[in-house]
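Complex shown without one protein chain; remaining protein chains in place.
Let's look at chain A:
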Amino acid sequence: MAVISIERMGLLSVVCVSLFFSSTFAVDRGNFKTCDQSAFCKRQRALKPGQSPYRALLETLELSDSRLTLQLINDNNKVHLLLELYRLQGNMTRVKINELKPLKPRFEVPDVLIAEPPTEPLSVLSKDDNGVVLSLGAENQRLIVSARPFRLDIMEGPEVLLSLNSRGLLAFEHLRLHKDTQAQADGAEVKESVDGDQQQDEGKKDEDGESEKEEDGLWEETFKSHTDTKPNGPTSISLDFSLPGVEHVYGIPEHADDLKLKTTDGGDPYRLYNLDVFQYELYNPMALYGSIPVMLAHNTQRTMGIFWLNAAETWVDISSNTAGKTVFGKMLDFVQGSSEKPQTDVRWISESGIIDVFIMLGPKPSKVFSQYASLTGTQSFPPLASLGYHQCRWNYNDQEDVKSVDQGFDQHDIPYDFIWLDIEHADGKRYFTWDPHKFPQPKEMLQGLMDKRRKMVSIVDPHIRVDSGYKIHNEITSKDFYVKNKDGKNYEGWCWPGNSGYPDFTKPEMRAWWASMFAYDQYEGSMENLFTWNDMNEPSVFNGPEVTMHKDALHGKWEHRDIHNIYGLYVQMATAEGQIQRSGGVERPFVLTRAFFAGSQRYGAVWTGDNAAEWDHLKISIPMCLSLGLVGVSFCGADVGGFFKNPSTELLVRWYQTGAYQPFFRAHAHLDTTRREPWLFGPENTALIREVIRQRYALLPYWYQLFYQAHKTGMPVMRPLWVDYPKDTATFTIDDEFLIGSDLLVHPVTEEGSRGVTAYLPGAEEVWYDVHTFQKHNGAQNLYIPVTLSSIPVFQRGGSIIPRKDRVRRSSTCMENDPYTLYVALSPKKFAEGELYIDDGHSFNYDTKKEFIHRSLTFANNALTSSNLCPDCNFLTSSWIEKVLILGASKPSKVLLKMDGKETPVDFEFDTSMSVLTLRKPGMNAGADWTLLLQYQRYFQC
């Protein structure tokens, strides 16, 4: 950016005033609400655990095949609620609570569930005045409905797995008439309500009564200079969950915090409200750009999940009876046989909508992932190239700049796949256009990249410049697709282009139209190697309350309040759909989003937003992506180098080393930072960065296969250790190292000036091989690893086979036909297995035409065998197996390749010091059936 023009100055002054002027480098907390400043949260949180006023009216119980309904009554105000219970296929229970007769419909979140979840029959085991016992089918699981007070308990055998409303925190603010209009309303109802009031407990005063003072923010609420008119009055809901035997809960991203969720006693609850937080702080429960209301609970016996399907502002309180207890205290309890079982209590509070909860009963971690995936879908299967390295900056200034950066990668022999253009590429921040001076020939530029088999991403944000000369704005206006303000006029707010409108992405017609804008003839200058980045889709409104949209803005008949957290999902959904459509449904899309919700995993990648070039931000990238992975979003990454500020060279190198082993690998930098392309820090550092990017590319076959697995099963790609070692309590709080799939363990160096790290190698039965030296280490130990600036500690699990492409080229596409090297890491029992997945890397043909190769690789009894996992699949590859490394092997006398009924000898070398057997050029096609046989002298002698 050159000297700021007058026009920009105008915008900047708005930006400055509204959010950028924080003198220190930290979030301006005053811009964002605490629970106390959010009227419903304050109101709900004032309600303390105790006797619930809700009672189940057992006589209203109706049971169809798979659906049980029952009325609940609040004895304080006599408002009736309708409880619906479903037993879902795959060991899940759905609990819905709504008003029996709301004044008008309450919002139920659409488009998140991939389908109406299939149910299974429920049956009543017993029923009496106190309650009903239902069978949840197999495994001796029962659901107990207690009538007075109302509560639900899910049991397995004698164990309570989970209870609802056991602390009496169910609170459902029913729709009501404002007192001004109440006089004309039904007098009886008013009387009833007042009666209800008189019976209220002290603690529940705020909850349901209609005599509250206006200051309570029931009908209007002001934050800073913004007033939220609340035409519907109070509509919040709350419910508590108790998890006996659980000490570890995870999930509910996005928060810049540790993997294991903390108790929130004495502080604010974790907040879920998609917000554009400028210079966010770490280690606190403040809301960030995305929200996934899914929590996992884990202990050595079981993993469960709670999915709270609500898109309104949500707060989650966590408390624990063991919180604060020292390890010694816990031991004491154990020794003394303390009767108190550890328990975690969770409470969800949302501003509007209904209670719609999915309880995923696991019991294995993998089962919870598949259960959640069956509800909201799996990670989209990304184009292979998008798993390569992405080079981004705000901004690459012009075509010449793009060209020289592209050439820089070749000059320094560093691979990359995507170069990115931020907001300055568009003509006056009018997305779908190009700055005529800086990017006069976008197709020429894209063709230049295509000639190098590389790709580009341009940013398309959802705020649309209000400008009668802008096609997109005019069409949205004429189609009446903008979000409306409370008065029914087009909602307008400030964002990058200045005054902007916000398309109503909740409308299917709007999304269809938006998708059509990505057609090659609509998005002028676009080509098939141009992909998309959706930023600012919380939505960010510079001059709005908390830098987002007013809650009383309207999306059709629903308030923004109801849909806020899902807005960003819709933006990415419509954009991804546009990319699919432009190719006639053939090509896979690639769309990066900043805001997200449950289900966003179906549409592309997310990143952790505007982080900073600080060591703590590097550290936090691990738990932030781990938390997202646990709740479906595998394609996660953080800006390598840190967005704000300039990283030291050491930090930058360490960040590349960490980012190369995280799913979405993109370097990005703020406009005000100095240039930091990988070759700008001297030849030694260029070499270090080149090396680790090459490691990434060599492992692309493994990453790709893991994404295929994630897409098929919902298993996260980047995982906390406990997912694979669920009984090893030592793993439960680890978030400075992680697993990629089950087979690679990574402990990035995230301390400045570090000379060594201590990595925990899990699994008493396991051995782990250092992938750089092939040194073998035993599992279940804390291993001290001395490090230099070139070190990135990575271990391959004994018992695994990882395919790599060690011939690293300019881009992933250039490596398409290259041969594989198989890294066979033997377990102590001399066994190993792995998979190989190959397809064209970019189309849906793997799905629509079964054009892929999926093979199982097994090493057992001194034979390595490749067998077909998909016999009816058809795909031809010219890739072959150039080399096989067997780690932990002994020296054979002979190696034979058995293929097509023939046996041919294979050359090999054996490294005695590390026990590595290298098979030289066996040469079989990667899609073929074959066996490599290791023969030992004594074998023949026998």
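Everything below uses one rule, namely that a residue touches a chain if its C-beta (ideal position, glycine included) is under 8 Å from a C-beta of that chain, and two chains touch if they have at least 3 such contacts; residues count from 1.
Following the convention adopted for this analysis, contacts and distances are computed from a predicted model.
Colleague: Choose one: "Ciliary neurotrophic factor", "Cytochrome c oxidase assembly protein COX19", "Glucosidase 2 subunit beta" or "Probable D-lactate dehydrogenase, mitochondrial". The correct choice is the protein name in UniProt for the chain not shown.
Modeller: Missing chain, per its UniProt entry: "Glucosidase 2 subunit beta".
Colleague: Considering the whole complex, which of A:R55, A:H80, A:K452 or A:K712 touches the chain not shown?
Modeller: A:K452
Colleague: Touching the left-out chain: which of A:S468, A:T674, A:N782 or A:S913?
Modeller: In the full complex, the listed residue that touches the missing chain is A:T674.
Colleague: Given that one chain is not shown, which residue among A:D28, A:D111, A:E156 or A:D413 touches it?
Modeller: A:D413
Colleague: Taking the entire complex into account, which one of A:D818, A:D840, A:D911 or A:D929 touches the absent chain?
Modeller: Of these options, the touching residue for the absent chain is A:D818.
Colleague: Mind pulling the chain A residues that touch the left-out chain?
Modeller: Against the missing chain, chain A presents residues 1-6, 9, 12, 20, 397, 400-401, 413, 437, 451-453, 671-675, 694, 806-810, 813-815, 817-819, 882-883, 920-921.
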